[in-house]
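Heads up, one of the protein chains got dropped from this complex, but the rest are sitting where they should.
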């Protein structure tokens, strides 16, 4: 398990570990590297913050452009803004590629792909001009929204929650499989009991209804009409409503246990301390070190 | 962090700490001060209880007046009651301003603004007569309902829950951002898959639908019609339904830990004990002392 | 607090403690008393089980009789059954009154009133004959359903859950008041933003919608139409969905703590052991003793 977990972390962190990209020798490229990839200098931090704002604003432009009214009135301005952001992100992408020693590692990594997907769609839209190709444009908008994944690089608190969930994953898989079995079985039961004349036109549709019901969403687009159907539906609702207690218990037990383990550790809930800890260990390249750490938690080398 | 938390507490408590308003020298004003701002004398407590009742009744008047049938039949009586309460609260406001040494501190503080908003709208309604200005009247009603914030001053149990939530706030922020990202991404996916002809007219509308679905509210005003849309929607429902486990786990872990820390402390869950503890420390002005405390928990001075 | 809790327990238990009704001297009445009120003899237990079945069947009769189709076809049989049960319960009631020394204590107690409400409606229906008085009959059916409260006397596990909830009650009250404030404020906001032309006809109706939304029920009978309304509604949904974490955390923390306290105590989750423990302490009359207890937990006297 530790092997799997470490491999997974490495795959994500390779994208995050500039050392694995290769730090260039001191010079202009090194200056760019320190600003773009590291966050332990004032310039580095300002770059990060500015980039976050740019990402959020560019997403807002995509979202607003999808509203027909706003598209008609402000379409030109939004288009100009979109191209500005695309240019900005393209320059940033080129800067990243230029200032590392091994650019291919970045380009083929997780964040390299995301950064590319953040700019390509706008260029594609040049190739498919005309608002008649609405679906193309709609798909392109979707890709631009993926810029938001660039943001996750900046937030370390995800790591803790991610670890808690990851540790519970076997229990969660078991729970999910029970839920899916229930949706399959009970959906089929309702398909048999109610039938297509009452809206349950096939087993997949009945399974969709079962999901809508057991997760207590309850759209009302399909509802049981027979008395037996209503009785079975009531049972399903109580079941779905109650078994929500299970994953909650799993996650809570996991979080409570972790809390106990680290009661004496560094305070978890303080604001980000501007401690001068490099984000990545120079020795092994692993990230996610606690603020105030003096030694790398994975290889023991001094940070 | 302790600095931020202390500053926040101070900002709220400055409104609550009569000492910071300036206690007047003994006399009539001092008597009024003790009744209105303090609650450690019988008269003070009776004033508080009467004021709570007045606030609740005045809100009831505003609520009932919004019902068209009741407005037609009892509009006059309700209007009279509304003016009575407004007069009462105006007198109370003036009394508060008069009996403190530094009135501007009260007027510009949180509760001073609330108290003013509680009475101004009724006066504004004199300036905009006529039921044709329905929106104005509707907005004025909204402001009067803010009187309810005056009530929070009287309940100390909020502090503990507030502290528990406040300590978990970083985890909650992370969780919220994950949810918002999911709503954005999945909403955009459904906008692409279903399209305006199925009700998903723009990305904001699709995000509204995604929120309705992932929080399991499920109005049914917009529902997926394509098979792929229904499949994605089912995934979103299970996701939303399941990730409710996360904040629950966060809050529970926090509350459980606090429980352990204070097992030997004063009983938390008893009824309010009528101990003669001044609500605010004479030395430092901090509030929120446990019933039965002998010394101020912030400065150590005797209460 | 212990005073309040003890008084409350006494009020409920007075109805449950036959000793407080007055145990009759040995004889026929004493035999009836032991069968009806006590459960530590085989006859007493069989009486209890038979009574539970009778109660459940009589409720089923009331429920089935409300279905128009069944009422038409089987109305006579259901009526005969209803009168049989009513006669049975009347005889049981009379038996209870006869075999205690202080009948008035039973008649005026909680369970005495319930037992009376279980039989009176059927007699009332003689006084209001004719199916034109549908509302009367509907109300009478409601009262008969209250028989189910007689069942709670027989299940002791309620006590533990009740205690856990009772200990958390101050926190629950605080939470509830926050929720009600949110429903009031946000409901009024939506009333102002959407207005009667979109379904929000008055503040009470808007509060009903706010409750439907924040509890994630989401009927869809009223939905926001304006963009601002949809945005505010989305915020409310996330708020309601998330703050469910709070009472869950409260109750879980309470239950977890109790579990720790009684780890070494008697096993909680075993089946009911047929230990010969009188249900009520002869000395002080308190009930709810654990199976296997040798001494009364409230007064220390030997059981």
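Order of writing sets the labels: A, B and C. Residues in every chain begin at 1.
Following the convention adopted for this analysis, a contact is a pair of C-beta atoms (placed from the backbone, for glycine too) under 8 Å apart; a residue touches a chain by one contact, two chains touch by 3 or more.
Predicted model, so just to flag it, every value in this text is computed and none were measured.
> Going by the touch rule at the top, give the shown chains the omitted chain contacts.
A, B, C
> Pick from C:32, C:217 or C:231: which residue touches the chain that isn't shown?
Answer from the full complex: C:217 touches the omitted chain.
> Sort through C:78, C:119 or C:244 and give me the one touching the missing partner chain.
Final answer for the missing-chain contact: C:244.
> Just checking the interface: what residues of subunit B touch the absent partner chain?
216-220, 248, 252
> On subunit A, what residues meet the omitted chain?
Per the touch rule, subunit A residues meeting the hidden chain are 1, 4, 167-171, 173-175, 177-178, 181, 184-185, 188-189, 191-192, 195-196, 201-204, 207, 213, 216-220, 223, 227, 230-231, 233-234, 237-238, 240-242, 244-246, 248-250, 252-253, 256-257.
> If the hidden chain were put back, which residues of subunit C would touch it?
59, 62-63, 66-68, 134-135, 138-139, 141-142, 145-146, 148, 151, 155, 157-158, 160-161, 164-165, 172, 176, 179, 204-205, 207-208, 211-212, 215-221, 240, 244, 247-248, 250-252, 254-256, 259-260, 263, 267-271
Note that in this section only the chains that are shown with their structure count from here on.
> So subunit A and subunit B are the same sequence; what rotation in degrees superposes their CA atoms, nearest 5?
90
> Could you work out how far the Cα centre of subunit A sits from that of subunit B, in whole Å?
Computed value for the inter-centroid distance: 33 Å.
> Using mean C-alpha positions as chain centres, tell me how far subunit A is from subunit C in Å, no decimals.
Subunit A and subunit C have C-alpha centres separated by 46 Å.
> Which residues of subunit A are in contact with two or more other chains?
Residues 216-220, 248, 252 of subunit A each touch two or more of the other chains.
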